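The excerpt is restricted to a subset of chains, each kept in its original location.
Every chain is named by a letter (A and B) in the order it is written, and numbering of its residues begins at 1.
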Amino acid sequence: MPHLTVEYSSNLPGYPEAQALAELNAAVCASPEVLDEADLKTRFVRTTDSFQVGTEAVGRAFVHAQLRLLSGRSPEAKKDLAGRVAGVLRRLTPRPQGLMVQLSVEIVDMDRPSYVKERL
Amino acid sequence: MPHLTVEYSSNLPGYPEAQALAELNAAVCASPEVLDEADLKTRFVRTTDSFQVGTEAVGRAFVHAQLRLLSGRSPEAKKDLAGRVAGVLRRLTPRPQGLMVQLSVEIVDMDRPSYVKERL
């Protein structure tokens, strides 16, 4: 059930997306919260050039991951999962000279009673 | 006010997006929860090839719908709406030979007091 979306700004060219996909999914699926590895669906999104960090138009980049889980996880489990995602992205995110790069990871609870999940 | 976003993995080519848009909006707008059909805003998003389901890099696909509603709906209403969305996607999602396709539908409550809605 987890959905992981990793978004990064277009001024981080050469982001190793394929490697990050493999490492992110290995790290998250190793959590005891993920019962079936096939449940984790991860995608990368690169922004267009229409982004801005703060009030300065240049010199700043970001990568932001959002992990959506069915509600009911403990605060500790959420922190652990966020740490797994951050660990991979911290290691793999490019750090171009002269660019301030921000990394953030967000955990989102999904409404469990109304969630639909099927294999077609 | 409802926002519906349907995202699917890029290994589901030929997704009948136009037909799905028409059928999704008809199904959701027929709910008593939607007072004005013009409030429903639906969009399709196809992932790039940078996605991965679980720890295996191939052989798996997904379609995920997120319906965002102003808070205050009953659990029954949310389940009904999720079922309307799932019903259309279950019928229209391609099932290529040899691919495991996952379908999921998520209902999200939007914060009502701070929501802005206008016609320009």
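Please note the rule applied: a residue touches a chain if its C-beta (ideal position, glycine included) is under 8 Å from a C-beta of that chain, and two chains touch if they have at least 3 such contacts.
Because the structure is predicted, anything quoted here is derived from the model rather than measured.
Asker: Of the full homomeric complex, 2 copies appear; what's the total?
Answerer: Here the complete homo-oligomer in the file comprises 3 chains.
In the analysis below, only the chains that are shown with their structure count from here on.
Asker: As a quick test, compute the distance in whole Å between the mean CA positions of subunit A and subunit B.
Answerer: The computed centroid separation for subunit A versus subunit B comes out at 21 Å.
Asker: If you look only at subunit B, which of its residues touch subunit A in the complex?
Answerer: Where subunit B meets subunit A, its residues are 7, 9, 47-48, 50-57, 60, 62, 64, 75, 78-79, 81-83, 85-86, 90, 93, 95, 100-109.
Asker: In the complex of these two chains, what residues of subunit A are touching subunit B?
Answerer: Subunit A reaches subunit B through residues 1, 3, 17-18, 21-22, 25-26, 29, 36-46, 68, 110-111, 113-120.
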